[in-house]
Structure formats: C-alpha cells, structure tokens
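Data first, discussion second: the structure below is written as structure tokens.
Yeah, one chain of the complex is gone here, protein chain that is, but the others are all in their spots.
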Amino acid sequence: MVKVKVIERPVPTVSTEIYLKEVLKGMGVSAKHFFQGITTQKNLVTTQYPEEKRPYPKRFRGHHRLMKREDGSARCVACYMCATACPSHCITIEAGEREEPYIQKYPRKFEIDYLKCVFCGFCVDACPQDAIRMDSDKHRIPAYTRQDEMAGNIDLLKLGGLSQARQGGKWS
Amino acid sequence: MSDSNQLTEKNSDLRTEFLHLQMGPSHPAMHGTVRIKLTLDGETVHAADVEIGYLHRGMEKSSEAHTWSQVIPYTDRLNYVSPLINNVGYAMAVEKLLGVEIPERNKYIRVLMSEISRIADHLTAIGAMALEIAAFTPFLWSMQAREEFYRLIEEVTGARVTSAYTRIGGLRDDLPEGFADLYQAAEDRLLRLMDDIDALLTKNRIFYDRLVDVGSISREDAVDLGFTGPVLRSTGVDYDVRKDHPYLIYDRVDFDVPVGQHGDNYDRYLVRMEEIRQSVRIIRQVLRDMPDGPINIDDWSILLPPKDAVYNSIEATIAHFMLIIHGIQVPAGEAYAFVEGGNGELGFYLVSDGDGKPYRMHVRGPCFYLVQGLETMIKGQMIADIIPTFDSLNMIGGEIDR
Amino acid sequence: MNWNIVLAATIKWVFMVLVFGLGVAGILTWVERKMSAVIQDRVGPNRASILGFRMLGLFHPLADAIKAFTKEDFVPDGANRVLFFLAPLIALVPGMLAFAVLPFGPGDNLVIANMDSGIIALLAITSFGIYGATLGGWSSNNAFAMLGSLRAAAQMISYEVSMGLNLVGMFMVFGTLSFSQIVYAQGHLLGGWLPEWGIVVQPLAFILFMAAALAENKRAPFDLPEGESEIIGYNVEYSSMRFATFFLSEFFEVVLIAAIVTVLFLGGWQIPWLDPKGIAGGWIRVLQVGAFVVKTLFVIWVMMLARWTLPRFRYDQVMKLGWKIILPLSLLNILVTAIVLAML
Amino acid sequence: MASNFTPYYALVFVAVLSILLVLALLVVNAILGPKRRSRVKMTPFECGNEPWDNPRKRISVKYYLVAIFFIVFDIEAVFLYPWSVLYRGLLKQPGYGILALWEMLLFIGVLAMGLAYVWGKGDLDWNPGAKR
Amino acid sequence: MPDTEEKKLVTMKIDGQEITVPEGMNVIDAAEQIGIYIPRFCYHPALSVAGNCRMCLVETNQARKPVPACREGAREGLEVTTNSDRIKEARKDVLEFILLDHPVDCPICDKAGECMLQEQYSKFSLRPSSLSMPKVHKPKVKVMGPTVLYDAERCINCTRCVRFMAEIAKDPVLTQVHRGDHAYIDLAPDKVLNSPYSMNVVDLCPVGALTSRDFRFKARVWFLESTDTVCSECSRGCNIRVDTYKGEIKRIVPRENPDVNGMFMCDHGRLAYHEYENDRLFTVAGTRTGDMNYTQAVNRISLQLLQMIKSGMPPVVILSPFMTNEDAWVAIFSLKVLANVNVFAIGGNAQGEGDDILIREDKNPNTRGLMTILKHFGIQPVSVKEAIEQADNGMIVFGTRHAWIDEIAKKIGTLDFGVILSAKATPATTKAAFALPVPSPYETTGTWTNEFGITQRVQAVLQPQQEARPIWQIVQDMHRGFARMQTFTRVEEITDILMDKGLIALDDLTNTGDDITVEAGK
Partner (left out) sequence: MSQKALQKIVETYQDFILGTHDQHGDETVIVMRDALPDLFHFLKYDPDLAFDMLLDVTAVDCVKMRNEPDGLPEGHRFFVVYHFRSLGLRQRIRIKVPLSEDDPVIPTACGVWKGANWPEREAYDMFGIVFKGHPDLRRILLYDEFQGYPLRKDYPLRGYQPRIPMPTLKGDPVPGLEDSK
C-alpha cells in the first residue's frame, strides 16, 4: 500500500503577509552565517586549490599510470585489453617484441588521448596484468594543445609504481 | 480576456505589438541547453516554442556500437546530477534481459546510492529554483550540502559525477570501510543546511508569492503529458515507481510518498524538500539492515572474474578476454526496465538480437516529458516565471537530448 | 565668481564624493563579494595580489578597474551611439551630485551645498538617474536591454512617488526641508532621554522609505531591471568602463542611500546625548563625522544582508507593492502624522 | 556665506567636476581599450542567435501608463511639501491648525480617490492571472 | 564430397532430431547440418580424423561411455545426445585437463580473440581453475621455419599441423615428441618448416601454439576489418580474406571455396601484400613532363593521342594480366575501337613453377579473362618483345609487374608518347613521359577470371589514395576529349555489360564482404 503524505502548504498569516517577520528571520540566518564565517573558519567549505589540496579518496579515478616490474620496465604487455574495453577509444597501443619468452611483448607506444578519455576506469578493470591503474592520486591537468593532451608511455610510467601482483599462475 | 487587453483593443490608436524574443540557448539561466522562442505581450508570455537538442550526443546510436557494459559510462551522462540512478536503471534493464538475480547486498547498496543521488538531485532542483529568483545564498547552501553527498559518491565510486559504478550483475566495488560514519557527517550537515534554507525561503512572502500559482498544471494534464516523479506528485497523483512497482528492496523499507495539492512551483518545492527527508529515512533503514555477503553474481560470462584469478589462472584470463572482446552475450529479446529517477520514471527500453552489443537502446528520460509540458505551464505567465518554472521541472539537458 | 567657494567646493568634493563616495563604492564591490561569500560559507575573492600580498582580496577592485580600463568599449550594431555613450554618464553623475547636499557633520563646512531646500534638490538630482538606466537599455538596440530599461523606468518612477511621500511625514515633524536642519533637530531628546531620530518618530516611514529606496536603487530584492535569470538586464550590451560606470553607479547609490537614510532617520552625525548642537568642534567633531560614517556603513551592511537573503520580486509584484501597498501606507502615514501632531 | 545662492554655485561647480571625472574615465578607457571589431561581436546579444525582432516596437501600454500615474501623483506629492513644512508652525496658531489639517485631509482624499480609481480600473495589475 | 552419392543414406537421431545422412559420415558433420555445434579441437574436415582431443564427446545409444563424435560414423538407428549433463560435465573435464598446463598467455598470444580454446571454454565450461601444482614448462618461441613460430606450452597436441604437413602439404616435417604432459610438436631432425604451404598450420592451429612470424604482434585480431577478395599471385585465384587495421593490410588468410582452393592457400599469396607496401606511386609522375596534376596529364595524353590517331600512327599497347576484366574491356574497347590501336601485347609476370596442390605456373591472375576479351574484339596479341620493337610512335603500358619491365623502361625513355599506368614507382615510371598512379590489386574492384574459367569478384580492401584512379576510369578520362563513349560511374555497370555479352559468368554478385566484423575462430 502506498503511504502518501499530503504536503500542506503554509497558510499565509498576518506575520508572513507583512513581509517583515520572515524577511528579518531570513536576514537573521544570513547574519548567523556571516558572523560564524568571520569569527570561526569552521564552516567555510572553500578549498584554496593550489595551496591546499583536498585529499582524494582511495578509489579516486585520476591520471592513469603504468605499473612497473622489478626491473623497471612496464608491466604492460600490449594485450590491448584496455584499448578494447575503453568506451571512448582513447588508448592507442603499438606492440613491440621482447626477448624474454614469458613476456615477449611490450608497448612500443602507449598513448592515452585525454581529450577523449572519460575516466570511467574500464581500462583498469580490463587489465589482466595489473599494468594500468588510475590510483595515481593526481587528476589530469588540462593542456593548451592537442599534442599535450596525449600522454605517452613515458609520462604514464613516470607516475607508475612497483606492482606486487603475482602473475602467471600460483606456482610458476 | 484580461482588462489590459480590452483597453488595448478599445482604443485603436493605442495599438501595441508583440515582441518576439529568444531565451536561450546562451542565456544566463538556460544552462545552454534549451531555446525558448517567445512571443511576448509586454511582460506576459503570449506563446512559447520550446526547442531542445542542444545537448544531443547521439547516445542511443553510440550505444549500438558499444558492448552492453561499455554503455554504462554513457548512462552517467543522462541525468548528470544523479548518475547513479541511471547506472542502476541500466544495469537492471540488462539484468532483466539476462534474467539474472543479483545478490542481496548489491541491492541494498544500489538503493543506498540511488537515494544519495536523489538527494543530490533534489538539492540541485531546489537550489537552482531559488537561484533563478535571485536567492543566491540558499542555492549555494544546497550546493554545499550536495557536495557532501558527491563526496560520499566519490568515496564509493571514485568519481563525483561520472560514477560508472554499477556493473551488469554487480558493482564496481563494495562500500568502503567506515562509510556509515561518513554518511552520518553528511547527513548532519544536510539537515542543518536544510533548516537554514527552510528559514530563508519557505515562509518568506517574496518567495511564496513568486512560486504559488506559478507554473501550475492540473492533475489530468500532468498525467496526459506523461509527467512522472516529483512534478506529477505535486499535482496530487501518488505515483512513485518505488512504491507502485517496487524494485530492488524498496518494498522492504518504510517511507512516505509526499504529494502536493496544487501542482504549482511551490508544491514542487515542498514535495522535493519532503522527498529529501524521506530519502534520508530510507538511507538510515538501508544502512541499518544491510546484510553482509557478496556484491557480485558469480558468473564469468557476465561479470569479469576477480583480478587475482585473472593474473594467475588461464581459465579466468580466458573468461576475462572473452568478456572484454565480445561483451556479454545477451539473449535475444526486449525489455523495458524503469526506476524512479530524480525527476521521475527513468525507463530503459532495450532490444537485443543475441549479440554482445545492444541492438537498440532507448531511454525514456522523465525530463523529456516534463519539458514538453513547459509550454503549457508558462503560457499566460510573466516572463520572469519562465525560468523558475523551468527549474522547478529540474530540466537536465543530458536526459532530454540524449 | 568667488574663488573661495570654488576652492572649498573642490576640496569638499574631493573628500566627500571622491574619497568617501567613490572610495566606499569601490570598496563595496569587494565587500559585497566578500560578504556574500562569508554568508554562503565561502572564502570569497582573495587572489589578486601585489608583490605577493593578498590583503584578503582587497586588490580586486583595483584589478577590476584596470580590467575595465583596458577592455574594448564597443557599440552594438543599430545602437544610438550618442545616447549609448551618455547613458552611463547620466547614471553615475546624479549620484555624485547628490552628495553635495548631505551634511557629513555639523556646521557649514562639512557639507558642499548647504541648501534650505536640500531634500527637494536631492530628489530632483536623483530623479535624473532614471534616465541612465532607461536610455542605456533603449539605445542598445537589444530586446533584453529594452525590457530591462522599461522595467527600470517603470519601477523607478513608481517608487519615486512613494519615496517623496514618505518624506512628507518627516517634514511635518521637523518642519524643514534642509538636511542640516533635520539632523540638528534629531539631536532633541524625547522625554529627556530618547533621541528624536527619524526612526523613532516616523518608524513606518523608515521602513517604507528603506523599501522604496532599495527599489529606486534597483537593488535586491528589487533588482528586476537586471534580473539576470530572466531578462539579463538593461546593461547587457555594455562593456569595459561603460559597464563599470553602471556598476559603480549602483554601488555609489548604495552609499548615497545609506547616507540619506542615516541623515534622515538615524540622526546623521548625531551621537546620542553628545553635543546635539554640533558646536563642540575638535575631537568631538571628528567623532561626529565618524558616527555618520559608521551609521552609513551599518545601513549598507543591512542592505547587503538583505541582498543576499531575499529572492527577487516579480515585475507585477513590484508594481503592486509600490502602488497598492507602499503608496497607500505612505498616505496613511501622512494622515496619522498630521493627526497625531494636531492632537499633541 | 556670501549669499543665498552660494550653495547653488557650489552645486553647479560640483556637477561640472563630476561630469568631467566620469568623462575622463570613459575617455581613458576609449584610449586604452583595444579596437577589434567583428560582425559577431557587434551583433546585439540574443542568447547566441541572430536577433529575431526589432526591440523598438510599440510595447505594451502598461509601461506608459506608469509614467502618466507618476506625473499625477508626483506632482501632487510636491504640493504637499510646502504644506508639510509649514504644518507644525500652523498648528501653533489657533484655528489655522485645524484648517491646515482639513485642507490636507481633503488633498490626500483627492489623491486617494485618484488612486482608488486607477486601482479599480485594474491598471495597477500587471499580471491579471496572478492571485498573489 | 565427391563420393557421397554412392553411399547409402541412413537415418539417425541427434538430440531428438531425425536426420538422414550418408552412412559413415561422422557425427560432427551430421550435427552441423541441423545446426548443432559439437565442440572440437583436433577434428578438421580437410584432415584425417585423429580423435585425440576428446572434446567432441557425445553419448550414443550404442555405447555406455561417451564416444568422440569425430570418430563416430553415422549408421541406422544411432541416437546421439550432445547436451546431456554428463556430456556437459565431460566437456568441462576435458577443458580443465587441456587448460591445466596452459600458460596464462592470452595477453601476449596473437591467437587471442580467434582462439578455439577461448571460445569453447567460455561457451562450454567457465569452470574456475583447480590447479594446485606448478605448470609444466616447455619450449617457448621456437622458430619452426621462416614463417612460423611455435610455443610448446600453449600447444594442446591436437596434431592438426602434423597431419596437414603430411597429408596436404606432402612435406611431413612435423611430429610429436615426448609423452604425457611433456608432449609437444617438433621438427623432424634436420628439417625446417619451409614448405610453400607452411603458414596454413597457423590457421589450422586451434590455439596460439603456432603463430605467424609475419603477423606477430602487428594487431589484435578483434580489431581487424576484413574484406573478402581474390589472391592475385597466380592464376588459381585463391579466395582470400584480407584483414586490415587502421588502413593497413595486416594479414591475408584463405577463405573456403571448394571449387577453387579448398581451404588453404600458399605462403606466397599470404605475404604478397608486402609487394605494395613500399615504393608506391600515388601522384602523377614522369621525368620529362614536369609537374602536373592528374587532370592536366590526362588532357595532354588525350591531345597527343588524338594527334597520333589523326596522323595514322597509333601507339602500341601493353596490357597487364593484373587488369580486371572491366579495366581490360574499357581499355581495349576504347583503344581498339575508338583509337584504332592495332598492336596489343600481354605483359605480366613470367611463367613460374607450379605444383599439383594449389600453385599454378601462370603467375598472373587474369590471363584467361584478358584473352577472352581480346578474342571478343578479334585481336591477336603480339609478344611483348615485338610490341616494344613496334613502339616508335608511342606506347601505353598498363600495370606494374611485367617480366619485360627493363626493356619497357629502356624503350619508354626514348618515346615522346610513353604512358605507363602503374601502382608502384619503377624505372619505367621515372623514365616515361607520363606515369599515372593506379590502385594495387588490393585496392581494385572488379572481376578476375582464373585459369579454370571461374570468374570471381575482386573487392577493394583499401581505397585508392591521392591521385590513384582505377584503370577504367583513367582510360575513360583519356578518351573523353575526342571520342564519344559510354561513360561509367561505377565498376558494376561495366561488369553488367560484360555479363550481358557473355564474356564472364558471375553468380555471386553480392560477394562483397558485407559483414566486416571478425568472427572469432573462423
């Protein structure tokens, strides 16, 4: 059964009709905020951005980063999963060949076009190597040219850290 | 016929002319998304033609070229004030096509996030409506309260607005630790600010006069025009998807459906204020009753396998690859699933032909129907009433133009 | 020509109009932003800096001025160029001029033009301000500006009536049209302890005058001519210093109206129970001028508080308020005052 | 004080100073500001579109009515000024006081009647549809 | 299947559906006829049955245990169940077993996306791993030959490749070594996998064990856009599917056509696209003509041609058997009928070696079609050598690849009117008075008639770039100046005329590769 709550609008009374009481009450509330504001800084919500930065939550989807192996190379093996999962087709990968038989592949080019990226995080979900992550705790800073909006593997690796994720089977 | 017009007509040498004026798209209050072509008689709106499409992104066409999962970020941008409700609605629609049942905890979290989004949505509507009649302070207070809830959303989903939180058959992630405390802080602030907004606006005669009997619409017209949500309820119809077609766990929580009596802007304001309080009530119950357990269904053909398994076993890797390359294979058929969005019934009509991509995906945005009624609502009103009426509908361009 | 008068007038003009009026108006642009910010739990402007000193954003008006000076002052197609140029001038000058008749302190030296009929002169001068907004909107060849100017004209002349009528009660009580005289008269003590300020003897007139003055000044909640969410405003086509002039004139008028209210209803430079005749001079005179300034600033503060609290009226409601509420009440006020005075 | 007209001299002088000041502001801006014209910039603003209509039309009579009312009421108000200034003085003279009171009542009565007439005609209603 | 008619028909039941098939037909094929797909790894219709992967297990009414469907011949009264719980469980077990030692290689495996293992696991199992032991390690990235790499860890020992090399390529170099979970495929001692058909094992391999060195890491298969066309490298005209990614050809794989090539093709055809990767001619060139654009060049050619014909000294024409029938028809018609050219020669690649599997001696795709059209106009072609000798008036050379290209280049450099239409920059194009760019065979649309008289549609995989135009269009533009000729806007109009005249017979006009999505595992 639908529980309905009929909202009654306030009936105009003399005190509301002559404006003054409610106007003064409202001004009182404003004045309260005013005096609170100039005496205590407690309620102020502004973040003074470049000097102080709001801490991002742990799950914040920020700038992408490429994780590294112990030897400092990118974990990415250019499997194109992120490029496939990306709804905005902003990831461009070119694969190169490596000697190690268990790695074989590396991204010769790994570019994210931040003009297209929508920060949905699907690439992170799609990565089977724990190679791409968005937990860099940085947001993408807009640039002035299209060229600057492309982040290449070097930029992404700079933000990257060592990934501890084990790979290739529990025992291998 | 009004007195003034009689006067005009009686004295033929006092002939006056209509003024044709365009409001929007680049009008300070039109948010860049709507153009209203007005024919004005002095300050009175004689006729209006509402023109939409300035935010058309071809979302329905794009969806046909993406996998079922890849559509989720698109749904963020429907009603971009309460994106999580869109996420939930879309995920539910696909789950309906797939015929899967999601775990209990998932349902609770979805309801929780929906209600948080609804509060954000209503706060925006109230604040914007106040802003458009120059009450700037309540607007910023409501934005302040809204920001508290966006923080919560960010804490859970990783982004304030572009949440992309639901997955088909699951969720991106479980609630973070200590979420209840975070929520409690936000709620405290919300209720405090709501009281202040209330003191500034509700009984203030200027505000009252500006809204009462402005933008009224009758119950019959509202139903006929396909209105849903708070705007329909303000006319006295007690239709709420959450009550009439309970989805997820809405049949297990206790809340009231606030209903107005006149269908004017003031009633919409009151209904929204009350709905925020009801949403708070729902959230409290949800947080109290939320069970432990998994949040995702255990089916690798629908949801990506857990990361650890993907890294370490070929089976999960294969499932992972197949799901990302080909998408979820949804059996052929069609389904219409609907949720109570911030502005009313948000429906997803999906047609599948058995492929990894939607064959047709249509969104029934509640705003589309609300804005359709705008012309009726502003005809004969003053030019200054257009924008508050427009905002009382909480017009969201993303939802209309799609 | 008496050069002494010229010299005296110039010095007074510099101090009263430029330093006090324009200075306060300039700072008010900052105050308004800062105050609204604090009311809304924000920090407000604080970025403009000179050599790294931010001074709570006090340099913002300066930055604004520089910006206004270096922007292009274009005239839209189809506009009436002469009127388009003159409109901001007409809007600002009357406000400056009106300061000439306001006494900042006791005696002749603290008022530029100490007239017997100061109030009539003031009303005459301020009525000019209507032309600024009206012509500005009309000459822009813009439909929004046109609507704004029509609103401005209708609203300002409507409240002009009430404003004038509200003062009649004051004249009856104090029996003079001179500001200086009224301020002196407010030094009287009623019953030996209560200063006979306008607000005490004419409380209704005070409220009505405040409302009418706000409307006259096109300030919230009467800011319909520039209702940015509906018709954008009569000055929509204005840019650069021309816009800044309109902007400045608004704040100038805020100061002006606060000063007028202070002089008429809050005892002007009078400090209660202290030298009501204004003959003391010395530090007491400085205090009295200070009292005037403080009272004016207080009135400005109240006006700003109202600005950031109240929603805007609708056009018909403004007209209704002016013609159907304030005007009859003003007449009633005259009536009651007359009868009360007759009975005393 | 030189004469009764001294304040007026001062006033005129101050007016000249003020006008010069504002003119200076505008002229300095005209010198400092750039001049880069383009067709779009010169188009009157109408929400991003080409203007649709000529704004200088015969707009609703209501606006002009206000002007007429204003003249009526404002001029009448001005007539009250001399009376009001003298009123207190007249009260002190026996007989004149009551006369002045009655005179004023009559005058305000006429004014009120005019207002009532206009009110009754509905010319003070800008939005006949609005209930409040 | 040539001998099905001789066999007796039997009626059997698969999942309750009755079906009549020739006796002995294996159950996999029979089930496929009624739309039931039985999973398999080792079974391939072109190869002999091995039955070692056990993926195609089905239940029958004549055996207690599940039997492999590829080995089970159809016989009267056989009832097969392919979807019982037991079979489903059996498939999961088989897959679990196969995947047990499979490395987590999908990210670096070229097969991912068209891998049968991926497909069948996601379709028939989705059972999580229960491995608790280390995986067995075997050789990785082993070079099998010039074209193929082998990864033993990924191998599921289906032996398709072994059987292919033995049965079809007739070059049995592959064999299985070791036993149990250490088994893998290896080369026979001192042998290399260098058969001309070696790359077919890459297609045959159901997993990513055998991968193409040419295609290695070039693109992911699910991004590829495919176009169906015909191979140009010999007169067999193998049906191919060309896969492109971002406007570049990445690989060529065979399409099944029992009448032409069966299921396979040669390595040469697969790699032939490299021929057109470098030294392409995209703009009008020619050393002696100076800079000019296409329109100017065509107008000047037209003018010169007109003068030559008026003076009765027409040029010689060297045709190319790489031209499509449409190109050839327009060229011969306009030059012979309208411009009175008498001397036609057929250039093209020289005869090469052939075998009795697929490769033909004639290394040109359309010799037969060209001959048919020449015959239609009553022209007896001369040899290229003769044509060059008679070419003092002028010379028009069609096509890029000619065995006589050096002689042509030498001659054309001496002529005032030397026109060459080429896809690549060769010595001839630099020396000629006019060199016009034309599309490569992969950018051409039209028809080719192979050695056996089968006309097949050629579909442009990529669009001609810059100034390159199809030959029929260039010829048409050249003749617009002085002769009235029917003008065509689409190549299909010419095809229709050829069909009307009975010069070609083409059944499947819609064979244009409409569906561009890549189906995994096909």
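Which chain is which? They are A, B, C, D and E, in the order written, and residues in each are numbered from 1.
Keep this in mind: contacts are C-beta pairs under 8 Å (C-beta built on N, C-alpha and C of every residue); 3 or more make two chains touch, one makes a residue touch a chain.
From a predicted model like this one, the values you see are computed outputs, not experimental measurements.
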Sole contact to the chain not displayed, among B:161, B:223 or B:287: B:223
Which of D:9, D:52 or D:119 contacts the chain that the document leaves out: D:52
Among B:149, B:207, B:239 or B:390, residue touching the chain not depicted: B:239
Contact footprint on chain B, counting only the chain that is left out: 18, 20, 22, 37-39, 46-49, 52-53, 56, 58, 60-62, 64-65, 96-97, 99, 221, 223-227, 237, 239, 244-245, 332-336, 345, 347, 349, 351, 353-355, 359-360, 362, 364, 368-369, 371-373, 401-402
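Keep this in mind: only the chains that are shown with their structure count from here on.
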Partner chains shared by chain A and chain D (touch criterion as defined above): B, C
Winner on C-beta contact pairs when C-D is weighed against B-C: C-D
Between chain B and chain A, distance of the C-alpha-averaged centres to the nearest whole Å: 22
Where chain C touches two or more other chains at once, by residue number: 39-42, 143-144, 232, 308-310, 314-317
Contacts with two or more other chains, residues of chain B listed in rising order: 19, 21, 27, 43, 137, 144, 200-201, 204, 206, 208-209, 212, 311-314, 317, 320-321, 325, 382
Interfacial residue positions of chain E with respect to chain B in the complex: 96, 99, 102-107, 112-113, 117-119, 121-122, 125-129, 131, 222, 520
Touch list for chain B against partner chain D, complex: 2-4, 7-8, 14-17, 19-27, 30, 35, 37, 41-44, 208-209, 212-214, 380-382
Chain A-touching residues of chain E, taken from the complex the two chains share: 103-104, 106-108, 112, 131-135, 137, 140-141, 216-218, 220, 222-223
